[in-house]
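Of the protein chains in this complex, one is absent; all others appear in place.
Labels run A and B following the written order; every chain starts at residue 1.
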Amino acid sequence: MKIIVLLKRVPDTEAKILINQEGTGIRKDGVKFVINTYDEYGIEEGLKLKEKLGGDSKVTVFCLGPEESTEVIRTALAMGADDAVHICDPALESPAPFTTSAVLAKAIKDEGFDIIFCGKQGIDDDTAQVQGGIAEALGIPQVNIASSFELSEDGSRALIGRRIEGGNEKIESALPVIVTCDKGINEPRYASLPGIMKAKKKEIRTRTLADLGFDEMPAAGRSKILKWLPLPKGGECRMVEAEEVSDAVKELARLLREEAKII
Amino acid sequence: MTVEGIVLVVLFAATLVVFGFVVRMLIRTLLLGKPQGGFGDPLRRFWSVIVHVAGQARVLSQPAGLGHFLIFWGFIFITLGTIEHMLGMIIPGFSYTAIFGSAVAGWISLLQDLLALLVLFAIIYSLYRRFIIRPVRLKIDDPAARNEAVFILSLIFILILLMYCIKAIGIVEGTIDESYAPVSRIVSGLFEGRDIDLGLMESVFAWIHHLIIFFFLLYVPFSKHIHILGAIPNIYLRNLGPMGTLSRMDFEDETADKFGNSELRDFTWKQLLDLYACTECGRCQAACPAFLTDKPLSPFRMIHRMRGHLTDERKRLLNSAGDDIEGTPIIPETVTEDEIWACTTCGACMQECPPFIEHVQKIVDLRRYLVMTESRFPSEMQPVFKNMEVNYNPWSMGYSTRADWAEGLDIPLASEKKEFDVLFWVGCSGSFDARGQNISRALSSLLKKAEVDFAILGTEEICCGETARRMGNEYLAQTLIEANIETMKKYSFNRILTFCPHGLNTFRVEYPQFGFERPVIHHSEFLLELVREGRLPAGAVEIKKGAYHDSCYLGRYNDIIDQPRELIKMIDGVSLSEFGRHGKRSFCCGAGGGRMWMEEDIGKRINEERVDESLELGVGDIFTACPFCLTMFEDGLKSRNIENIKVLDIAELMVEAYSAE
Partner (left out) sequence: MAKDVLVFGELRGGKVKKVIKELIAAGKIITDGNGGSIDAVLIGSGAEKEAEKIKSLGLRKIAVIDEEILANYSTEGYAGALAGMIKEEGFGYILLGATAMGRDLGPRTAAKADGVMFSDCVELRFEEGKLIARRPVYSGKLSIEIAAEGDYPVFVTIRPNNISPAETGGDSTEIVSRPSGVTQEMIRAIAKEIVPLAGGRPDVSEADVIISGGRAMKDAANFKILEDLADLFGGAVGASRAAVDARFAEQPLQVGQTGKVVNPKLYIACGISGAIQHLAGMRTSKVIVAINKDPNAPIFEKAHYGIVGDLFEIVPILTEEIKKLLN
């Protein structure tokens, strides 16, 4: 089975994200980049499937991103992926989500695929659009935010669990399918040292747009960022006080609704 | 030569030949291990043998050790007698009197006579301890081990009785001077005036005695009494360097598919010699915080089982040529995962061990294999490793927030100052944990007050690697260590100051392995120095009673025991009490060896055991000099619902002393 895993290089969840001086983006200095957290679940799910199937099943990692992405690709290879395709082209510096979809879809199609795993969203721009675009471009079904995955006994269909409000949805899908993984689907493994050593020698095939047969960047609707805004709150805890406890609590409930917009 | 003498020589020679083969086999077994060198400094080593073999220093550090001391020396004198007797059988007319004169021979005989009596008592007491008292340290789950001890003690007992009989007959026959054999003289009453062939009887006793000795020689290498052979070389070859130092692993070979130790051949020959040296005295177990809180780990049982495993393996491994034969994994059959993860690396076992066995390194070597090669470890360790990799601290706090505690305090940064006297290494606790941050603030306020020329690395500082190393993740540890060394090399400073004993130990002992050596000073030493130099006043607090808890890595590992106490005593108003277990024999808080970040599901919590000790003794407040200990005490007190006992770092105590002024 040809198992495809998609991954993205993103700033670490703990990184301090600050707007740069020009106000045109984030400051990259002092930001640690890692594999997108949710993509790690995708890698693990791909590896688990490969181990279960055995034989000549193979996990190939696809990553679209800058040169530095090789670092996170190596991490995936260290975890056990067999090889990788790195799509790296100066024209793809900040592609529209559906452009990313089109490029990845083409590369995946060239490679051949039976199933695709990735995270439910990138924790940088949080758009969760690329996977839908890939599914559409490849003309395959998609199952988003999967919390469990297995193949049917005859191996012809995917059985996927999804958390929804108040329960778990059980979805059955034909193959190939793109499955986007949520927390809880598995516990990603810790790469062993022999794995890390071997990863250094595994092949990463670098592809440009031209390599993939694109004369120009595939067009797609894109949004332009007009302005970067820091969050209004300065991190200080807002202490809710009142003479009567009940008034303070009432005020807290109001703040949660009107300011935090959580209720 | 008599026929008897010829038979004896032949038997003795045969025994020696067999014994020689056994020893050769033992040495070949040891050589299955990896090479290890660094055994220079012969004078110190000889002296160490005198102190610890002849003087039995560590054995005598506990009262029950007197028994061993007596048996040891008693046996030597009995053996002197045995040699004399044997030579007498071989060379007619041989005796010590004939060679050394009656005075020397008399003293030998007298000591032999008296010591043997004491040994008898010691053996009776040993059996009494094993069967009636059953102290913690002698508890073992393998009945064969106890039976073996009893068997050997009984043999020695019989040997002594035989010796007395032989000497008594000598007295009756007038060949031995009774004035130098008071005990034998009493025994001689049994033989006096009886109508028996004393010569024949003496001969029978002597033969039984000598055959037992020959048997002993061949039995010893296959029993726990192999320590008679193993302990002396092990003491000679012992680690003279700092305690618990872990070996530096080499990751250059990228084709390696195994890191760390999974089978016996992965250990060095000296580590295997450790297995021969174990007496199964159980002192390690009686001091082990894991064992004492009902964890599955007992250091000596681990050694005992590893030796058994070595015995099982050696035949197979010695008969095979080369490395092509697979060794049997030590985990989980011989040692379990729960055991190796229960260890806090506190070092109490190694501190107590009379023949200087190093348990902790073996445990870490086994951890290394599981972590690095198999990626198999308690699940709560994975976030710790990942956090260290990405954010350089165990808690997943963003690395760029490392110096947030110092905001607004005007604390100099190394990157701005470049040259300074003292590098204040804040550490992960000091940087991120609320209580640790409080210590950082307290200590830096003291440094400022004393006008110390210091700086911190700020966000350039990353985890020192100590915990990762002891958790078995040597690869991660080396990444952290090398990065820190590179950072520190950018600046010019004279010494490193830290309030974390784990950092202290790793800078002192382990960074030099990577080519970085700089004096390291603990804040308890440094603050004491500042007060003594008059750069800081001693201060006073409202009357406060409390006990100082020795951190393992400070007291036991680095011998910093008096300094914190002296510092505390200088503060007016503090009355210092002591834990029962303190100083080098302090009891671990439960946080070392990465246990700080792991769940403790088996047995009693170690920190609760320590808190209970403090409550039983009514020591009052707890003063610490380690951020991990502080956390463990606070947690333990919380779980005992105690709110009126405070846990204070000594720097916090000093700050309190000034604010009360």
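We adopt the following convention: a residue touches a chain if its C-beta (ideal position, glycine included) is under 8 Å from a C-beta of that chain, and two chains touch if they have at least 3 such contacts.
Just so you know, these numbers come straight off a predicted model, no measurement behind them.
Listed residues A:34, A:49, A:145 or A:209: the one in touch with the omitted chain is A:145.
The residue touching the chain not shown here, chosen from A:22, A:56, A:93 or A:126, is A:126. Chain B residues in contact with the hidden partner, per the touch definition given at the top, are 380, 383-384, 387, 394-397, 432-434, 597-599, 605, 631, 635, 638-639. Along chain A, the points of touch with the absent chain fall at residues 11, 13-14, 17, 19, 26, 96-98, 101, 123-133, 135-137, 140-145, 147, 160, 162-174, 177, 182-184, 220-231, 233, 237-241, 245-246, 248-250, 252-253, 255-257, 260-263.
The definition used in the following text is that only the chains that are shown with their structure count from here on.
Partner chain A is touched in their complex by these residues of chain B: 251, 254-259, 372-375, 377, 379, 382, 385-386, 390-391, 396-401, 459, 475. Within the complex formed with chain B, the residues of chain A that make contact are 12, 14-16, 30, 32, 34, 187, 189-197, 200-201.
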